[in-house]
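The block underneath contains the structure these notes are about, expressed in structure tokens.
Every protein chain but one is kept in place in this view of the complex.
And then subunit A:
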């Protein structure tokens, strides 16, 4: 190979790398968009397969006439042919219009904006607590596998992982909120603020304690287990022997060398879970009457409020797709080994 060829080849490699990266990004974007399109179609037809009729359900027990039901049907657009309803819905989505709720008679976008804050607050705090607790305990457990601490942490985490969210939430309410028996009613039984003189930061935080505890208790096990197992993999690595040979204390070896490397798979998991967090809080929001998106979705499903549930479904699915996309794009930056 001649000398002049060398720089050219290097240059080709550079542009090739960039092109590969771009192709990677474009590929991921295309996949995400295709998934989103599938979700849009699925959301429309999925909820129309649901049994029940929104107008009949909403007027149940009301002394309304057939004409009044017909007028409601017209107002909801349910008298239109199916293709027309789908076209209206799909064109609306292109304008970022998620449709109108039947029962609340308001644009879904407005309802979502109203409920987004409480959900992000609850889901964000719950996830942060679960992740920190999981990583912290997972590190302890994985560093000394088989030790009593490891066995205890793993057992406790798996116990809570298998507890139904609904049951745990109600149990906490009975024990800590109802004022039953010897435990005084320490925390509110539900909601986000005290209707009388509530709304302060402290009041909100007080209302958050039980729902956040419930949410974190049920999910922290997955972070613990993944942290534990990735730390286990690192434990025998040569660079740790080197670190020890330098005379570093055990805790420092763990903190400075083992943990950063073991964190990678965990970070991916955290990202992948972020998208599902919103839909995951449905149960917690329902038990604790938390005025968030999950509770909104639940109230829509019971009717079924087609306008509301299809809009929310698209939104939830879009957030999962977006988070997966971000995880795909961010991971190579964190770990050079998986760079395309």
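The rule we apply is simple: a contact is a pair of C-beta atoms (placed from the backbone, for glycine too) under 8 Å apart; a residue touches a chain by one contact, two chains touch by 3 or more; residues count from 1.
Here is the rule we go by: contacts and distances are computed from a predicted model.
Chosen from "ABC transporter", "Peptide/nickel transport system substrate-binding protein", "Heme exporter protein B" or "Putative nitrate reductase", the protein name that UniProt gives for the omitted chain reads "Peptide/nickel transport system substrate-binding protein". When the whole complex is considered, the residue among A:35, A:59, A:109 or A:229 that touches the unshown chain is A:59. Only one residue in the set A:99, A:190 or A:280 touches the chain that does not appear here, and it is A:190.
Of A:157, A:287 or A:327, it is A:287 that touches the chain left out of the display.
The residue touching the chain not shown here, chosen from A:50, A:158 or A:334, is A:50. The missing chain lies against subunit A, touching residues 50-53, 56-59, 61-68, 71-72, 75, 100, 103-106, 111, 114-115, 140, 149, 170, 173-174, 177-180, 184-186, 188-198, 200, 202-203, 205-206, 209, 249-251, 285-289, 291-292, 295-296, 298-299, 304.
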